[in-house]
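The complex appears here without one of its protein chains, the remainder shown in place.
Moving on, here comes chain A:
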Amino acid sequence: MSREALQESLSAVMDNEADELELRRVLNACDDVETRETWARYQIARAVMHKDLLLPRLDIAAAVSAALADEAVPVKVSRGPWRSLGRLAVAASVTLAVLAGVRLYNQDEIAGVELAQQSSQQSLVAPQVKGPAVLAGYNESSDATGPMANGVLQGQPGWHDQRLPGYLRQHAQQAALKGTESALPYARAASLENR
């Protein structure tokens, strides 16, 4: 590899514009003293140009290498079969706990939805047909209803039971009277009355 190409790559790395290949080239050449000196010179030039603080001859890489060389290699611990079995047991119990939790959580949610549906059946003139079959090819939007109606449960259902059907009816009928697409609001109003 030519010296110029390497220096170009060095410069690119310094400017944070090196591609993968250049970065590898520089890293490979890093052990070479001459390359490191070039690198150091570039840094000085850069620091001067940017008026940066400069600590000359600070070679962190060399220091880190030396420290690593002195480090004692940790002794490899031999593991008995019981140890891995223990790990397996922990993993299994965590899985179980997660599954149980999810199940409980879901049950909670399902119960909530059911309650909400019941309550909306009481409070509103909810229709008897509750099958998903009618909307073939479309997502049933009933699930969107469930959690939203929770407020009914917490409050006094009486007030809303009295008012909401009337409000819904009044809205639908006023809409029918103003309707441009006359039959549609009428059908909405009529569908509220189907018990």
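Going forward, contacts are C-beta pairs under 8 Å (C-beta built on N, C-alpha and C of every residue); 3 or more make two chains touch, one makes a residue touch a chain; residues count from 1.
Just so it is clear, contacts and distances are computed from a predicted model.
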item	value
From "AzlC family ABC transporter permease", "Sigma E regulatory protein, MucB/RseB", "Phenylacetate-CoA oxygenase subunit PaaB" or "FAD-binding PCMH-type domain-containing protein", the hidden chain's UniProt protein name	"Sigma E regulatory protein, MucB/RseB"
Which of A:Ser65, A:Thr95 or A:Gln174 contacts the chain that the document leaves out	A:Gln174
Missing-chain contacts mapped onto chain A	120, 123-124, 126-127, 129-131, 134-135, 138-142, 144-145, 148-149, 151-152, 154-156, 159-160, 162-164, 166-194
